[in-house]
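Shown here: the complex without one of its protein chains, the others still in place.
Chains here go by letter, A, B, C and D, matching the order in which they are written, and residues are numbered from 1 within each.
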């Protein structure tokens, strides 16, 4: 019993943790002034990093203030301003002024998480994305909003948390001049970041592929109550993943139709590649979801089959022993053989007792043979499986 | 038994109350003259409030008559006429004349609830919306139609009930000149009201998120018959929510395509933000619906599992005791040992009785070991769970 | 047993009657000449009524012949020719000549029921609709085709049955000059009729809303086998309703896109209202269908739960009494205490019998406590519920 | 047992026969030269019939060669060449030359069955259709491809089998000058044939309507294992029907959009009628599919209900008799009343035996009353139903 309770506690904690940010969404109190920013109490203070580069040079500065960024924005080189952490309202508002952001843009950036989308403004293009990262010591994943604001010569990216992101490879490509990124404009940088974010879904999906494969094995060899929980959990988490990636596909589609002049034809060719990865991710998620729901059918059948095995055992035992018990009951009756020759004369027959045994053995053999013919013994030992 | 009946009564009352206005719809008797108004007997008498404002000034007047409103409509400032309550046919018809409403508009406004929609007339834009509000002392929510009629310099809003609405924050923003609302036209006001109405769905959804999370915990630790009722109730109420928000999305979409000249480009940018909230709400509802239907699968499996546990207990008891009962039945037979040496000689053996006990204990041990190997004892104590 | 059979007969008859015309459709023998008319043997003879009206006057004539109608068609006033009954081939063909109907139009009008649709011909617009009417003394509804042929100054309506229709309110509006109908053209009349037909779905839907609410109560308090039949029946009838209304929506949509010059802009505004009723009807039907399929899940769970209750009772009884029966069996054995001190000395102990009772009572108490702890007694009395 | 095996054999044969051509499709070995013709060994030799007609005259010739057809093609009258049977490669290739068919057309015509579709070539329009015919002596239907090639003044139709088709009524209409067919062009003929083919679905659907109605009755009065097979079979065959008709709808739609100059405006009006029949057929199929899947739910519930009935019977018997058996067991114990006054004094009481009977009758009455209150006796007699 204790064992079970502990298991339940474990499961419940698991669920709690999983829920942390899986189906989160943001809303201001109804009727708020549009553009109201809400800073959460435990939000990390923003750290601003700037990477300013062109073909020939690259400058990387950390811990800047919005004002310090301003000078770099006016140069012709590409300026990538990366803000991590949303814990300072004034700083964020200052940022909005420096970058000349529409109040609604700033709201979408700060009040996380928003649904991924694209918004085109006269001189700016806003891309709201969701980054996914595997948790390190437990199952499941984190979702984190990354907002990209693309201007003529700059790119502003804003993340929820300063700790971890999947953008380091892009930083390195700029710093060490790998690939074409230093030769390209800010729109290519936007593509590169988005591509890194989208490709970040693949390692997560791989984990789910493995979990489904493990479940398949488990349901065949030894399905348990926890298998059911695992199926539900997988369906749930895939739902959250789909929710994060699906709107990004729509957003890309809008860009690929060339609706923003800020996103050039060359970068579009690259984005097309990123788009096809997105399609593939959605494809895999849908496939996994169908597999998971097929597994639910298998689980239900397995539970029914197990019931059949239990019932078979009960029926075999009962069918054999109930008639025998009846027979021995008969000869336990106390009719008085002395009052009449018809009253249980068997009791006084010399061969009475052995004959009764013979009859009972015969009945047993016949019934066992019947059940064996029916194939009922085949899976008795197997009922452990569920 | 009493306990159960009381529970049922409680549940039934709950259902009754829930039903109050969840799936309501209005219809006139077939063949009615178009534009027929139907006043319900218990409808509250209309209260008319006017807020007339521009950048510099704001006037707020309560308890007006339609005629008194008329003067304000002709000024250049924005006039917001808010009517709450639908209990006076003449007054509503007078309102129709003052605002020059098409009979079909008036019908849609008065005969509530209609399906949310948008209707464009030459000088007027009609927006039918549904406002959602959590009930205060019980589960569930109210739905209430809010109709907005947007003209060149005025906005007419009509609500079913005078008591409560979620528009106070907008009134305050006008009165205390918060945000940009005093600088904008009537279309911005229409946006602001609609935004407040749409954002009113979020707190309601939050409650459902929590109810689903609670159900997950409950189904894992101690699922009951009431869990089933709760799942059905959640699915039902989400259905009603979807029915209220989905057509609003369509309506916004039409406006965003710029089909009404009354709704300017600037207000459209803001409406776009509101539209993306609507999409998010629909998204969350669909997600919750999928989670709820996954929970139904979990519940069904849990019920089957519980049956298995019960059957296991029965089978263990039967399989152990039925053979033992047979054995003691054998030595309860009354064959006469005196007529033949073959008639139950065991009865007279010195060690007969102890040997029988030994055999029975042996059988028990073997069977218990068999069941233990099968893992049948693991969950016996757990069958309480359902 | 008798009782049950009677119930089944009742149900079967119910089904038969329901089927009467629910999923009916018409087809001519494959390869027939297009335009072939088929008159059913029991069809009622057609009755022709004419209402000729303009702003100033109204003429209402019954029992005309097609030729008598002809004179009225050429006047400028609107002529509504209403034909009820399809039992006379020659008359219907004459009608076709008088109104100059394309053979395919006549075929669609006479060979009922057709799928609702709209057909535009150079000078005529054909609208095939389905009218729904509640049955008077039993559950369910009738479906009846109403065909409307709209010309420049006339409207021809053709119904299957002369008995009943839902168009009387429109006739009255013309005769007593209620609303705007006498001021409008034939296209407005077509709208008015169609609107009456569409609004006729609402009272029917209301009945289904109530039946679903009743079922919800029933499934919670006392679900029976008949609940299942009722769920199936509701799903079935909603399917038929959807089949009748869905194509009408498509047809209206075509008209609203302005594809027929016969249907003017003013009438289109009114039709838009009718269209939004149609959308609402479809919406309600889909909602009810989802509720009904949710009820099926509830029913299945309820049946499983009931099985659990039955099994619990059996398990409690068996688990308590089988061990006791074993114990009394032990002391019913006939081992001879005289041959050895080890042979059932208990039988001769002074306290033997009371001790056995004590042991048995102890076992019972322990098991009852165990089951009580498991909560198995809670719902025993409740198994009546299904 | 024999009975059962025979039943299974019957079912399996049924399945075999059903499968004959239900889900058939054709493919050439991958990588074949496009236009490769494959003649099946048992294909019937082609028979060519020609009907050449205009308003004034009609010529009907059988057993022609392709060359003999050629002369008729050049006249202005409409020439309908009907080929039945696909068993002669050379003849079919010759046909391709005479009619100037693109190799891909010929491939589609000869390598049956193809998916219904429409192909437009500069001077030719190819319509691939599926004809359905009820089997005569058993359940189920045949599917047969009919290909129509429409040219300026001719129509070529090719069928798989020479035996039967549903085109005779059209032949008669031409020969006996019924309807307008002799006044119209080849495109009208194409319409007339396609219309006959599409209308051929109705009688088949009618059979399914009846089978579903029978199943409904059966599931309510006496559902059996075979009901399940029948449901599956109906779903399967409806799937095949849908597969045959759905693509024809798409094909018609393309024609109705006026994409082929060969198919004139007048014939399009008629085709529109045929199109609406196709929609209706699809509609009915979908309705039947939904009904069939609703029946599956009913069947599953019925099986569960039956289990409940069986369990109830078992539980009633066990709950009543197990305690009684315990009681009689108690008084079968052999405690020695002589060693102590406490050892089973009941055995020597004057009223012992009658009192025991009284107690047992009392217990029985109480339990029977309890079960009666629970309503468990109501359906015992009804468990035969499944």
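As a working rule, contacts are C-beta pairs under 8 Å (C-beta built on N, C-alpha and C of every residue); 3 or more make two chains touch, one makes a residue touch a chain.
Since the model is a prediction, treat every value here as computed from it, not as a measurement.
S.K.: I'm checking contacts with the chain that's been left out. Which of D:97, D:317, D:341 or D:365 qualifies?
M.R.: Answering carefully, the residue with contact to the hidden chain is D:317.
S.K.: Hey, which of A:59, A:97 or A:213 is the one touching the hidden chain?
M.R.: Of the listed residues, the one touching the omitted chain is A:213.
S.K.: For the chain left out of this view, which of B:66, B:332 or B:352 touches it?
M.R.: From the options B:66, B:332 or B:352, the contact with the absent chain belongs to B:332.
S.K.: Out of A:66, A:96, A:140 or A:329, point to the residue that touches the absent chain in the complete complex.
M.R.: Final answer for the missing-chain contact: A:329.
S.K.: Please identify, in ascending order, the residues of chain D that touch the omitted chain?
M.R.: Touching the missing chain: residues 1, 3-4, 8, 11-12, 15, 19, 23, 25, 27-35, 102, 104, 107-108, 114-115, 117, 119, 225, 228-229, 232, 235-236, 239, 243, 296, 299-300, 303-304, 306-307, 310-311, 313-314, 317-318, 321-322, 324-325, 328-329, 331-334, 344, 346-354, 356, 383-384, 386.
S.K.: Footprint of the hidden chain on chain A, which residues?
M.R.: With respect to the unshown chain, the touching residues of chain A are 166-170, 173, 178-179, 181, 192, 195-197, 199-200, 202-203, 209, 213, 216-217, 220-221, 269-270, 272-273, 276-277, 279-280, 283-284, 287, 290-291, 294-295, 297-298, 300-302, 304-305, 307-308, 311-312, 314-315, 318-319, 322-323, 325-326, 329-330, 332-336, 339-340, 342-344, 373-375, 379, 381-382.
Just so it is clear, only the chains that are shown with their structure count from here on.
S.K.: For copies chain B and chain C, work out whether under half or over half of the interface numbers are shared, and give different or same accordingly.
M.R.: Counting which numbers both chains contribute, under half are shared, so the two copies meet through different residues.
S.K.: What are the residue numbers in chain D that touch two or more other chains?
M.R.: Within chain D, the residues that touch at least two other chains are 332.
S.K.: Among line, ring, star, complete and other, which best matches the way these chains touch?
M.R.: Topology of the interface graph: linear, an open chain of contacts.
S.K.: Which chains are in touch, pair by pair?
M.R.: A-B, B-C, C-D
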